[in-house]
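Okay, so here's the structure we're looking at.
The complex appears here minus one protein chain, its other protein chains still in place.
Right after this comes chain A.
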């Protein structure tokens, strides 16, 4: 169905270009292709990765200037200028991205806008290199294998050929490991990190790819115009790309094409506005953000879903991959051991000198009254907080102060108190996301995810959406997410909260099994009836300190534990 729609669209464009388009119409169509290409990159960094880069227009301009300068001043040919037009924006994006990609979204937008303004200033104020505000004329046409591509149909063909190629690459990236990892960290960066995804590196990759697409588009724009001027670096280019992406549909390659063809033709239909076509873009952008946040492709999807129960551009229900057991990583004979962990918040010692050992095959319970520091301990162990003092060894290796994603890749998994599942994703997708950092491709990750769901007795959920799952099932899916990574150490934050007695018994059996296989488990729990029969050893925290560390059956008789929960004897 999807290919039928795309094929029909492509055919319609082809028929229009060959039979009906005037030379001017062909030019508009060519420019639409150029913008579609630039928007593919923007869909990856912003649509999928959620990083609002306002430098996409600037990278487009840099690509344009590289081709313009090298072509008109140094007479270099297409085979040299085109790759360089992609390479230079990439070289610019990498150091900038390294510096600012870990910042919050609005700072990133600001920083990229600052870069765009600096580049525009340079283009205007370095006339010896760029021709200043007049720019450079006499850029040669593109030459392919000795054939000079003339204006009109051949140039349109070249551009749209590259659009098809770029769209295919972008589409594959979006559906593959990179695209899914990016979506995952866009929706919940913390959860993504605890699943082993390196947020900074993924965003950098997306930013770099966006620069490659923008540079290629800029080069083609200059071959179409045959001149380059500071206009290519001005904000309207960025505005157009942003509007195309949002109106077409965030993160969708088909949306980029649809948006580009539509928006580049809009000014032709609003001729009376002359150069004010950008007002129309502004209105289209505002209307889409407010009324149809999924853009045109999302709208078409929904209409189609109502009428014929098939998604046009989105993911069709695919046959599920066969379940496959993920390989066990090399065992960590020494588990996780922690000495003298300390963390304060605003002068309050939340965790004060905690030492513990999580041995393979042992379930360790962590208890304590509310506010005693249990969750902070889990956050410290999983790398979401950095300890002020103390030492952490994972599998015998020093990992003190390591980031969450590194700890996750070293064999640590955790669950969250409020199961952190993305609502829009399907269950299988959500569990497979936990394998993206290790598996070679998305299909393998899904096969492994099915194994984990089967193992926990919820294989039937694979085709369902996370949205609207009852609490017990959400927790089971969350556990599958941890389990599918075959962790050596598993940290669970109140996994039994809100479960019925029957469900608790099932969970206890699963945890016993996992420990039996050699996993080291830390269980933060309030429910003593659930925890004590299960745990080989129990630690009790009070005001950040360990006040009990010993066998589970000693907890109930310990006076310090009773005092922590009930207050000093006699006062109550």
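Methods note: a contact is a pair of C-beta atoms (placed from the backbone, for glycine too) under 8 Å apart; a residue touches a chain by one contact, two chains touch by 3 or more; residues count from 1.
One rule holds for everything that comes next: contacts and distances are computed from a predicted model.
Peer 1: Not counting the visible chains, the remaining one has a UniProt entry; which protein name from "Sulfite exporter TauE/SafE family protein", "Branched-chain amino acid ABC transporter permease", "Cytochrome C oxidase subunit IV" or "ATP synthase subunit b" does it give?
Peer 2: Its record in UniProt gives the absent chain the protein name "Branched-chain amino acid ABC transporter permease".
Peer 1: Which one touches the absent chain: A:136, A:199, A:285 or A:300?
Peer 2: Of these options, the touching residue for the absent chain is A:285.
Peer 1: Return the single residue from A:293, A:340, A:551 or A:567 that touches the missing chain.
Peer 2: Within the whole complex, the residue contacting the unshown chain is A:293.
Peer 1: Of the residues in chain A, which ones touch the absent chain?
Peer 2: 50, 52, 96, 99-100, 103-107, 109-111, 113-115, 117-118, 121-122, 124-125, 235, 239, 242, 246, 273-276, 278-279, 281-283, 285-286, 289-290, 293
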